[in-house]
Each structure stands twice: as structure tokens, then as C-alpha cells.
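Here the complex is missing a single protein chain, while all its other protein chains stay put.
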Amino acid sequence: MKKIEAIIKPFKLDEVKEALQALGITGMTVLEAKGFGRQKGHTEMYRGAEYVVDFLPKLKIELVIPSDQVEAIIEAIKTVAGTGKIGDGKIFVVDVEQAVRIRTGETGASAL
Amino acid sequence: MKKIEAIIKPFKLDEVKEALQALGITGMTVLEAKGFGRQKGHTEMYRGAEYVVDFLPKLKIELVIPSDQVEAIIEAIKTVAGTGKIGDGKIFVVDVEQAVRIRTGETGASAL
Amino acid sequence: MKKIEAIIKPFKLDEVKEALQALGITGMTVLEAKGFGRQKGHTEMYRGAEYVVDFLPKLKIELVIPSDQVEAIIEAIKTVAGTGKIGDGKIFVVDVEQAVRIRTGETGASAL
Amino acid sequence: MSHLRKSLKFLPLLMLASPAVSAQAETVADLAARLEASDAQNAYIFNTLLFLIGGFLVMWMAAGFAMLEAGLVRTKNVSMQCLKNISLYAVAGVMFWLVGYQLMYGITEGGFIGKLAIMQFSEANAADGYSAASDWFFQMVFCATTASIVSGALAERIKFWPFLLFTALLTGLIYPIVGSWEWGTGWLDAKGFSDFAGSTLVHSTGGWAALAGAIILGARAGKYGANGQINPIPGSSMPLATLGVFILWLGWFGFNGASQLAMGTISDVADVSTIFVNTNMAACAGVVVAVLYTQLRYKKIDLTMALNGALAGLVAITAEPLTPSVPVALLVGGLGSLLAMLAVPLLDKFKIDDVVGAIPVHLVAGIFGTLAVAFTNPDVKFMPQLIGVASIGTFVFIVSAIIWFALKKTIGIRVSAEQEHVGLDQGELGVAAYPEFVS
Amino acid sequence: MSHLRKSLKFLPLLMLASPAVSAQAETVADLAARLEASDAQNAYIFNTLLFLIGGFLVMWMAAGFAMLEAGLVRTKNVSMQCLKNISLYAVAGVMFWLVGYQLMYGITEGGFIGKLAIMQFSEANAADGYSAASDWFFQMVFCATTASIVSGALAERIKFWPFLLFTALLTGLIYPIVGSWEWGTGWLDAKGFSDFAGSTLVHSTGGWAALAGAIILGARAGKYGANGQINPIPGSSMPLATLGVFILWLGWFGFNGASQLAMGTISDVADVSTIFVNTNMAACAGVVVAVLYTQLRYKKIDLTMALNGALAGLVAITAEPLTPSVPVALLVGGLGSLLAMLAVPLLDKFKIDDVVGAIPVHLVAGIFGTLAVAFTNPDVKFMPQLIGVASIGTFVFIVSAIIWFALKKTIGIRVSAEQEHVGLDQGELGVAAYPEFVS
Partner (left out) sequence: MSHLRKSLKFLPLLMLASPAVSAQAETVADLAARLEASDAQNAYIFNTLLFLIGGFLVMWMAAGFAMLEAGLVRTKNVSMQCLKNISLYAVAGVMFWLVGYQLMYGITEGGFIGKLAIMQFSEANAADGYSAASDWFFQMVFCATTASIVSGALAERIKFWPFLLFTALLTGLIYPIVGSWEWGTGWLDAKGFSDFAGSTLVHSTGGWAALAGAIILGARAGKYGANGQINPIPGSSMPLATLGVFILWLGWFGFNGASQLAMGTISDVADVSTIFVNTNMAACAGVVVAVLYTQLRYKKIDLTMALNGALAGLVAITAEPLTPSVPVALLVGGLGSLLAMLAVPLLDKFKIDDVVGAIPVHLVAGIFGTLAVAFTNPDVKFMPQLIGVASIGTFVFIVSAIIWFALKKTIGIRVSAEQEHVGLDQGELGVAAYPEFVS
């Protein structure tokens, strides 16, 4: 099994979710994050002084999947989460050794 | 070392923490998350229109442990975090190559 | 590629960011977290009853980097995030199999 | 009919008021009658104005309760708490018109119960001394206050509709009945009981109803551990709770001040002023005592207790805000606060779960304040005060308990464990307090 | 010149007011004149006081709109909504002084338009019956209310400066002109149109301006799906929205009550009291209807609709809060609320995106309330009401549309898609509502 970690722009969440559902994915976990990267931040004004906010709001999507679905999922995310503008985000793939469904105790791919 | 990533229902945190402490675990990190899965969401009403909220509040617990404790910990989490109802969550196991305690510079199992 | 996961005290973020930038790191993702560990929590008062808050605010920094930079980065984080006081946090290293830049589709080290 | 034209009516109106101006033969007697009419008119206007200003200030307390309670419940129940507070105010208004007022003031002197009748507003009449509508408005907002007290104590687990039903009965029947005994000049008033602005009639009544409800409803899941430990359940927002208390403090000037019921004479308006000062001082003492007490007792100051302390001071002085001197008012407010501080852990000991501290603040300080009148007002004796506190307490507690019990056995009063767990905003209402989070 | 010394002036002043006290030969006529002057003075003070109290209560409504709107926009637009609300109040004040008041009240009876002139305050004069400055203040806060209505409907996508420009024109020209037709005793007043406190003049005017703006501006990105589906966009904070509605409810006692424009007689102050009661009851009915309706229709209660229901009840009763009996006031408020409930999804059907429900509440309930006067006030006929609603509607809608269109074609009224997406707080303003989050 592999874990896909995708960092995306927050407003793309719904589209990504739908694309993944279309691929038969039934579960994922989303975390709020702040991203620092090539996308430059913006300046804010507070009491007459400017400051740069260079951590931008992002969402981190984590989903664990059978290894053979990795390519399709990367492809799907790339397609819908991309705007072509800097800051679209990244996809990382990590190996997962075990998965357990708490409710049933099922393990492995059937736990996903 | 392994990293246990457990996605649980938020109100189970205290019980999970206690069960893990009972196993001698001295550290863990918790993140707020939203989960999408088999557990169906609920509809909300806003200004006369319904909409489905299918991302539900979850907590993600991360703890890095010596490899030999994996089974015991999975067992413990399964026992206390399970309600038998859909949406109880998952446990994933990921390999960790290195651990460092920032304060002392200790590495490996002694950093945990 | 490796993923560095560093759990730090929140007020250290800016220093860590600068130290990493100095090493040529161009991207990272930060998540709010609550940490449980050796650092003891504090008691709060609410309506005449005390309770212990033993999950303390932490930040989790995730950055994926080429494998050869691991040591330098651990060193840098250790230096700037350390206060010498309990609770300074941990650094974990996890293997990453693949990285993709959503915007361009670049993969591997060039996606970072 | 329109904004400007209306103003043009002023002069003719004034003419009307002095019909004999141009007549040659106005006599001293004519003039005396005119002066008397003029005095009566001014008194009428001042008294009515006092009711209107006091009324809108007390209406504003509904917002205070809403914010205080929204701040002290968990995020998952905040929208529901807002809904309950605006709904109860609406229901109280309707019920107090439908039955409440006549039940309360349609009583015979020394009687036990008024009449079941809809409020009818008579024509304005100089002899009344004030506008009946203004009086009704002022009395109605008091009635609503009683209901607000209950909503806080039972928060986070009570079902919406049964709560609203109870509110209807509380504001339509229970409160008006006990109100009739005293302010309606019923039997308690005849006994010599005295409750200037309602430490007992309003605050303890709300407190007893809340207590009965809290016992029958049971504590929130997780509040009390298996082996007796108490688990604090912190609320969602301290600044909202603080705002709520400031609102209540402001509204209390109307609550106590306008309970003088008249300001058409020097003595009345001076009394209103004294009431303002004493009301304020009692609240100040309530804060100071709570801050000192929690600092000394717990080594840390408890903000929610400081907020409760202000309210307890206000509740305590409400039974008699006029006769005490300033030091006495400070003492009454300070002791009211101290008693509330002591009552909070006591309730927990009995596993009575009162989310916002309504019982310590409104019931405990209310009882204390009412009894204290015997010592602060020379015209008032202790026994009548005790009888008043006991009889109203017994009546409200028993009737409330019966209603709560009946509701429990029929439609049920408590949400399911599942709903309580996910929160009432999702379970019953369908809109989160901060619905935006992530998506 | 100073706080205490001033008070020492009281006695001499009183002496001045009764110059003949020490004279021996005061006659009945002298006394009659003195009594008359005294009556006139009291009436003057009471009337002025009504304007001042009503005025500060309506001013407070600006805070109510700010909180309601801050609560109903998304977090990323909250700071901007706060800025818009405080800025529009400031601009309304300046514009109503610069041109508004004279345009509104400098009209000849039965006329179509007042004069373009800066407001000049005359010396205080007993014969006026009230202070001109107090009247101006009271009229000004009404004008500001009109502008507040617009800001909510167009939130989350309109540019700041064009919005402020429109506000200036609305408060300086549009509102004063339609105001002049009725309250300025212009042609509509001559026709027999009646709008006691402004269901049409204030609320519908704001509503029409908002409607024109919402159509020309277009919906927020993502609000309406490609195949007709409606995507709710939940706001940032239900407790803030609730606070806003409580503030507005409180302010409405000033809005309607002080629109009696006088309280120097028993009849006037009794009327103000009746207005308080009816205003309150209409809002109560609005809440009750909204809660019941959403429960029955949607199986879940919608808090934002309950809040809108209170406001719709208030708007509906505003055209005639004096003549209805309580049951009629309940009916007017309840129907106003029901119509607003029905209008919300209707607007969505036409893809008109009104963020806070300003159009259902202020326009729909405002029209209904104005037409209903024909049935609640025996002196008012239906046709004049219809003419009033139609003529004001046509005028405001067309003129607003022209202005919005001109602004759109010149400086543009809508932020870029990118700015809308990141939120106006970041795009236009540069300070987030909760700027602290992480770092």
C-alpha cells in the first residue's frame, strides 16, 4: 500500500474529492496546512506597518491506497488540482506497511 | 522505528491517550483533520438550501515507536477507539528511518 | 527523497524557516498540532474546577528533500529550534518514493 | 403619517392644551386646573418614559444571555444556544400577552391567582399615571429574563421543542403566578414580603425552574466521571461570554432602575439614581470578591467566575437596590458573589450540571439577596422574606419538576447520546456556529 | 465650561424662567403665559429627547448590520465587511448633511424634489417644538440604515471604493429624494400614501438599491452551479450574526418608537408605547413563524432564517406600528417573515445572490408591510400605498441600476476573480479578520 500526500489549493478540494471518488476511492483524510514555497506571499497592513505573510493556506490530502492505483490517482489529482499558476502544490508518495480498520480489525487493502 | 498514524473519532482522544500511556508511550502528536469515508456525512441547512457536509471531524494521532511495539499499540488503539460504528477510523503504519530529539540531539529509539 | 517531519515549538517557526531558506530549501508545509510528551502540561481553571491540559500547541513542519540534504537539515533544525528546555520537539525522517509538482507534472527531485 | 408633517402638529397641539389662552376671563381656578393637568401630563410622560427606557434596556439583556451562553457552551452547540435564546424571547412575548399579564396583574388583592385572559390595552388615560402599553412592555421583558436563565443551565443536551414548550409554560403560567403573589398584590405582598426588582420573583424563579430541569435532565455526557471526578467542559469563547456580562450589567440599570416604576417626582427620580449607584456598586463588589476569592482559593483567577461574580452581585442587590447605603450595597453584592463562588463546586458535588452557572448566580444569590432585605430595609421583616423565598421556591420547583417530568415521559427532553456527542448544531439544527471550516 | 460649575447655573436659570416671582403684582394673565411657556418648554424637551434616544438607538443599528454581515460572510471577507459598515455610516453622515436633509425636507408641499443645499442649523426656538439638530440626527441615522442594507447584499465581491461612491449617491440623493416625496410632504404624501417609519422609504429603498446592485454585479463565484444547482456558502460566525440581530431588534425601538416624532403629550407617549409593543410583537411573530416554517418545510430549523424572520417581522410592522392591535401586529410580523422565507429560495432561482438576505427581509417584507397598512390603518387606502410602493420602487431601482451600470463601465464594481477567491481582506484591504492564525 502507498500513501498519497497531496498539498493543494484549498478551493480545489471539492473537485479533487470528486475526481478521486470517480476512481473508486472511498476514503481520505484532509488537514489544514500553511504552505511556504515559490508562490510568493502577500503583504498585510497592521497598524501602519506592513508585513509579509509568506505561509499561504493549503490543504493536505492523505489517502492510503493499494500500490497499483498510485499512477491513476496522481494523474487525477494533477489534472483537477492544477491551475497552471504557481503554488498549485505537490504530490508525495510514501510506502505504507500496514493498514487496519479500527471498527472491524480488517487489515491490508481490505481495510482501506 | 515505525510511525503509527491513527485516524480516530475526536471524542476518543482521551481514552486512546490513556491506553497508550498504559503501554509506556511517552509522546505523541495530534492533528485536527476532516475525514471522508464510508461514514455518510450529514446535511446542513443554510439560508433555505441544504448541503451535504461529507467531511467529518476526525483527529489524526501520530506516534513514532520502536518497531517491536507496533502490534501492541495497534491492538490498544483498536480496542479503545472502536465503537463498532462506521467511521471509527484507520491505523496506518509507516517506516521511519531516523528520529532525533531536538533538545538533546539523541537519535534513534532513545529519541522517542 | 526523504521527508523531514519536525515537531517544534510554535514560536520557533520563523527562525526555522530562515535557517532552512539559508540551506536553499524552497518549500515546506506547516501544520498546527498538539503535542503530548515529557514536557508536562499546565492546569487550567474553569468554573471552579481545575483540569490538566497536557496537549500543548506545537507546529509540525514537513519538507521533502533530496536524500543527501537530510543531515544538513536535521542539523539546522536542531540548532535553531532547540531552547534546551523540555518539549523542544522531534525530527523524524521518512522515505519518499515519488514527488510530483502539480503545476508542471515534474517528478522526483526537480519537483521539490 | 409622515416624518416632518407630524412635527407641524406641535403648535396646534399646544394650543389645544391651553384652550383658554386667548379668552379674557380665565380665572385662578381655571389656571389651577390647567397647572394640575400639566403636572399630571408630565408625570405620565416621565413614568412612561422610564418604562420604555427600562424596557429596552432589559430587552437588551436577552442579547446578554445569548452571548454569555454562546460563549460558555462548546462550539458544537453554539448555534443552537443562539436559536434558543432568540426563540425564548419571542415565545415569552407572545405568552405574556396571551395569558401572562392578566394572570399576574388581574389578581385580587391578597389573592392566590389572577385571571386567564388575553391582555387588552386600554386607551391612554391621564389618571393611570403611565401608559399601560409601556408598563406591559416593561413587565414582559422581565418575564423573558426568567426564561433566559433556564436556557443556560440546561444547554448542550436539551431538545429544542420541549425546551420551548417549557418556556411557554414558564412565561405564560409559572412566572405570572408567582409574580401575582407579590407584584400583583396577592397573598405574599399582603404578608409583607418585599422583592423590589425580582431577586426572587425573576431570578430565583428562573433558577428553581433550571434546577428542576437540570436534575431531571441529568448532566452532560462526560461531565462527571465514574469515580466522582469532575471534568470541566470549557466553553467556546471567553470574549463572547464577557460581552454577554457587560450587556447584562448595562441592562440591569433598566431592570432595577425602572422597577422604581415612576420618575415623575424629584423623589422618584432621585430614587432611580440611588438604585443605579447601588446596582453598579453591588456588581463591582461581585467582581472584586470573585477575583480575590479565586486568586486566594485556587491560586489562579477564574474569568468565568469573575463574570458570574458580577452577575451574582447584581442578582443579590435586585431585591432591594434602593434602601442600602453604598457600603451596604457593596456588602450585599460581595456576599452574593461569594455565595455563588461556593455554590459552583457544591452543585458539582451533587452532580447537578449547570453549564453557565445559572443556579449559583440566579438562585443562590437571589435567595440571599431576598433574605438580606430584612437587614437592609427597615420596613421589611425576616419572616415574610423567608416565607416568600420558601413558598415561591416550593411552588416553582414542584411545578417545574412536574412539567419537566411529564415532558420527559412523553416527548422526551434529552437528545440522543449520538446527537449530544456530535453536538446539537448538527443533530437538531443543521448549521454549525462556524460552518465554514475547511469545506 | 466645566462639569460641576455648570450645575450651579441651574438656580439662576430657573429664576430667569420665572422673572416675575418676586414682583408683587403678577396677574392671572402673566401666570397663564408662564404656564404656557413652561408647557411649551417641556414639550420641546420631551420631543427632542425622543429624537436623541431614538437617534442613538438607530445609530446602534449600524453596529447590528456590521455584526450580522460579518457573521454571514466568509472569514476571508469579514474585515472588509467591517470596514464597509463603518465607512458607509461615516459617508452617510457627511452626505446627509451636505445635501440629503435639504433635499428631503426643503421640498414644497406636494412637490417632486427639494433643494440642493447644505444643512444649516437654526437657533433653538421654542416655537419649533423640538431641536432641529436632534431632528437632523434622527433623520440622518435613518439615511445610514438605508445604506447598511445594501452592503450586506453585495458583500464578498464588490470593490470598496465603488461601493462607497454608490453609498454617497444613495444617501445624498436617492434616499433623500424618495424621502421628500413622503416625509418631506411631497407628492406621494399628498396622494395619501402612508409609511410611518419607513418600510418603503428606508427598507425597500435599501432593498431596491441592493437588488439592482446584485443583478448588475452578479453572483459570487461558485454560488450557482452550471446545471442550476445552488451551492450554499455558509458564513463565518453564527453568534456574531445573532448578536447583530439582537442589536437591530433593540435599535428598532428607536426606529419605530421615535418615528412618532413627539412625546410631549400623554397621547404621544402612549402612542410611542403602543409602537414599542407592536414592534416587539411583530418581531416575535417573525421568529416563531420562521422557526416553525423551516422546521416543517425543511425538517431542520435554519438559524439564519430565524434571524431573518425577526428582521422581516420588524420591517413589515415599520410601515404602521401604531394602529394595529397586538393580534394584527403578530399577523403582520408573521406574514412578513413568511414572505421573506419564501423569497430566499426564489431569489436563488433567479440566480440573484444576496449574501445576507437583505432583499427578502428589507424589500419583500417592506413592500408587504407597506401594502398591509391599507388593512391595518382605517385612514389609509390601498391605491396610494400601491402607488407609493411602485413609484419608489421604480425610481430607486432605475436610478440605482443606472449608477451601478455607470460604475461598472467606468471604474468597475467587481474585484478580480483572483481577489474574490483569496478574499477581499487580502485582496483589497490587507488585514485578515483573524490575522493571527499560525504566523
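For clarity, chains are labelled A, B, C, D and E in written order, and residue numbers in each chain start from 1.
Criterion: contacts are C-beta pairs under 8 Å (C-beta built on N, C-alpha and C of every residue); 3 or more make two chains touch, one makes a residue touch a chain.
Quick caveat, the model's predicted, so the values are computed rather than measured.
J.: Just name the one of D:262, D:352 or D:413 that touches the chain not displayed here.
T.: The one listed residue touching the chain not shown is D:262.
J.: So one chain is hidden, and I want to know which residue out of E:137, E:208, E:276 or E:368 touches that hidden chain in the complete assembly.
T.: Checking the options E:137, E:208, E:276 or E:368, the one contacting the hidden chain is E:137.
J.: Touching the left-out chain: which of D:150, D:164, D:209 or D:287?
T.: That would be D:287, which touches the missing chain.
J.: Since one chain isn't shown, list which residues of chain C touch it in the complete complex.
T.: Residues 11, 34, 42-46, 53, 55 of chain C touch the chain absent from view.
J.: Name, in rising order, the residues on chain D that touch the hidden chain in the full complex.
T.: 28-29, 31-32, 35-36, 38-40, 42-43, 46-47, 49, 53, 57, 74-75, 105, 127-130, 135, 139, 179, 182-185, 189, 194-196, 234-239, 242-243, 245-247, 249-250, 253, 257, 259-267, 269-274, 276-277, 280-281, 283-288, 291, 298, 300-304, 306-307, 310, 325-326, 330, 379
J.: Please identify, in ascending order, the residues of chain E that touch the omitted chain?
T.: Touching the chain left out of view, chain E contributes residues 1-7, 9-11, 13-14, 17-18, 20-21, 26-28, 31, 34-35, 38, 41-42, 44-45, 48-49, 51-53, 55-56, 59-60, 62-63, 66-67, 70-71, 78-79, 82-83, 85-87, 89-91, 93-94, 97, 119, 121, 124, 126, 131-134, 136-137, 140, 160, 237, 240, 243, 428-436.
Basically, only the chains that are shown with their structure count from here on.
J.: Between chain D and chain E, two touching copies, which fits better, same or different residues at the interface, with half of the numbers shared as the threshold?
T.: On the two sides of the chain E and chain D interface, the residue numbers are mostly different, under half being shared.
J.: By mean C-alpha position, what chain is farthest away from chain B?
T.: E
J.: Any chance you could check whether B-D or A-B wins on number of contacting C-beta pairs?
T.: If we tally the contacting C-beta pairs, A-B comes out ahead.
J.: Express in whole angstrom the distance between the two chain centres, defined as the mean CA positions of chain A and chain B.
T.: For chain A versus chain B, the centre distance works out to 18 Å.
J.: Averaged over CA atoms, how far is the centre of chain B from the centre of chain E? Could you give it in whole Å?
T.: Taking the average C-alpha coordinate of chain B and of chain E, the gap between them is 52 Å.
J.: Going by the contact rule already set, what residues in chain B reach two or more other chains?
T.: Correct list: 31-32, 34, 43-46, 50, 55, 94-95.
J.: Identify all positions of chain E at which a residue touches two or more other chains, and write them in rising order.
T.: Residues 234, 298, 300-302, 304, 438-439.
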